[in-house]
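Here the complex is missing a single protein chain, while all its other protein chains stay put.
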Amino acid sequence: MRAQPKWVNVVVPLAIALAVLIGWEAWVRIAEIPAYVIPAPSLVWSTLISDWPTLWPSLLVTLKITFLSLLLAVAGGVALAFLFSLSPWVELSLVPFAVVLQVTPIIAIAPLILIYAPNTLTALLICAWIVAFFPILSNTTVGLRSVDRNLDDLFSLYGASRWQRLRFLLAPSALPYFLAGLKIAGGLSLIGTVVAEYAAGTSGKESGLAYRILEASFRLNTPRMFAALVLVALTGILIYFLFNGISRLLLRKWHESELDASR
Amino acid sequence: MSAFRIAVAAATLFATVGAQAADKVVFATNWKAQAEHGGYYQALADGTYKACGLDVEIQMGGPSANNRPLLPVGKIDFLMGGNMLQAFDSVKQKIPTTVVAAHFQKDPQGIIAHPNQGIEKFEDLKKAPAILISAYSLAGFYQWMKSQYGFKEEQTKPYNFSIAPFLVNKTWAMQGLLSSEPYSIEKEAKFKPKFFLLADNGWSTYSNTVETRTELVEKKPKVVQCFVDASAIGWTNYLYGNNKAANEMIKKANPEMSDDILAYSIAKMKEYGIVDSGDATARGIGVMTDARMQDFLDKMVKAGLFKPGEIDLKKAYTLKFVGGGAGLAEKKKLTGK
Partner (left out) sequence: MESLIELRRVGKTFANGTQALAGMSLSIEQGEFVSLLGPSGCGKSTVLRMIAGLAEPSSGEIVGGAGKGARRDAHDIGFVFQEPTLMPWAPVLDNVMLPLKLKREPPGAAREQVGQALAMVGLEKFARSYPRELSGGMKMRVSIARALITRPKLLLMDEPFAALDEMTRLKLNDDLLRLWQEFGLTIVFVTHSVYESVYLSSRVVVMAARPGRVVADEKIDAPYPRDEEFRLSPAYAAACRRVSQALHGAAAPAEAM
């Protein structure tokens, strides 16, 4: 009874998703709901295919900004976390700024950033970065503080250099916490990108999915809105599984959070 | 009680009941109350809608309101359109609505620039390093600016209804409504900006259109006719007569409005012939023609917003409620013209 075959984990969610889609299609057809109110899944699918030449490049743009901003968030968050662990004074002075950045609604400041950044791409990256960097900063900071005291003493005993301590003790100790933050930040960088794109409109030559959604709403093209939304949702799911997979890969041998239940 | 008295009483009763059976309709505008909606508030204040049997409620639009989806589902009965683009889109998306009147002969949308920057003609705006354009306009009239004049998307920056960035950067341009942004700019920065009305440069759409469900056109034409005509009369009275009551209503609905702004807007609307110009002077405010509709559609096709032959114009609008000279009699009385 305990051990479920692996395929169950995949089949059950898929079956439920399929049931939802069928229910949705049936409801639209039976209640004769017009396409401009709620399009049926079949219509969304055919729109996805017919509008692919427009939606695909936009998807790439959104992906590009999402991952680029995430990369910058990781770099910034980790660097700041190490800085904080080295100097409590630095931490004390910078934490208020970090918190302010976190709680400010990006939808309110995005328009301002968009005006004053040198180009739209930079502005979008800044917006998404602001949203994504805090979980990485705060989680990694906690991780660096969670080093086993005795291990720390052991490293001191053997005269470990600062670099040795960083590489062999601090980094691995903080890794599970960092990965937890990364899982959160992954989704947030997508959200930040979408919100920024919404405020930005088109970024010159390239327009992301959020703009396509906005544009479709202006043009009363509800099926295309849904098609673009589906792509955004799929991107979110992709990111979720990607970072969960990375976390699993790195931690499965030793950390409680990723061990098999069978152990 | 004599039979005569009973009959009178009964007749009065019936008359009252009949009179009380005014149709309730909701008219949704596309922004917060302003002078550009004056004619409708005037008709409401004067009782012109009531006179032909309509109990009208004006529902304001605004920056975060989206009134359009309410029309086909029946939550509102009449919708104000800013231009014909979304009416065409409705045809494309098979939404059963249609345009029954256009109370603005010209779209008050335009592009604003600083003076003394070498921008004298509309085409000169292409030189501006940045033009503030909202996302909505980017998908709309800016596509036409690209196809007709060669403007580029790269030179746009998002417009979020703040004039500050424009004031700070003298080489920049921005979109604006004839009677709003220029007023704010003059008041805040004390200079008269250059204003280029899109309509005077080839943007041939009608504006302040009245859209309604095709079902209403077919089943209750009297209601539609009443609304269209009374609005035209309302506009006539607002522009040429005593508009104090209407302005009070506007100020109440939108506290940002002041008598100054309202007077400025009315003056501008008259100066540029937004409401009463061209065909309207002879055939009444709200009139539309096939020729102009076709011209605008052709331009939209050229701008890439529609495929050729995609839009059946007959479905987008109907002429049967306009052109009958609504408001002309009132205008003669007020202005002698």
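Every chain is named by a letter (A and B) in the order it is written, and numbering of its residues begins at 1.
To be clear about the criterion, a contact is a pair of C-beta atoms (placed from the backbone, for glycine too) under 8 Å apart; a residue touches a chain by one contact, two chains touch by 3 or more.
Source: prediction; values computed, not measured.
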item: Displayed chains contacting the withheld chain; value: A
item: Of A:Trp27, A:Phe168 or A:Phe241, the residue in touch with the unshown chain; value: A:Phe168
item: Residue of A:Leu21, A:Leu71, A:Leu151 or A:Ile246 in touch with the missing chain, whole complex considered; value: A:Leu151
item: Chain A residues touching the omitted chain (full complex); value: 148, 150-151, 153-160, 164, 168-169, 172, 175, 253-255, 259, 263
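Operating definition for what follows: only the chains that are shown with their structure count from here on.
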item: Between chain A and chain B, centroid-to-centroid distance (C-alpha), Å; value: 43
item: Chain B contact footprint on chain A (complex, rising order); value: 34-37, 111, 114-115, 120, 198-202, 204-205, 211, 214-215, 218-222
item: List of chain B residues in touch with chain A within their complex; value: 68-69, 72-73, 86, 89-90, 92-95, 133-136, 138-140, 153-154, 156-158, 160, 162, 165, 305
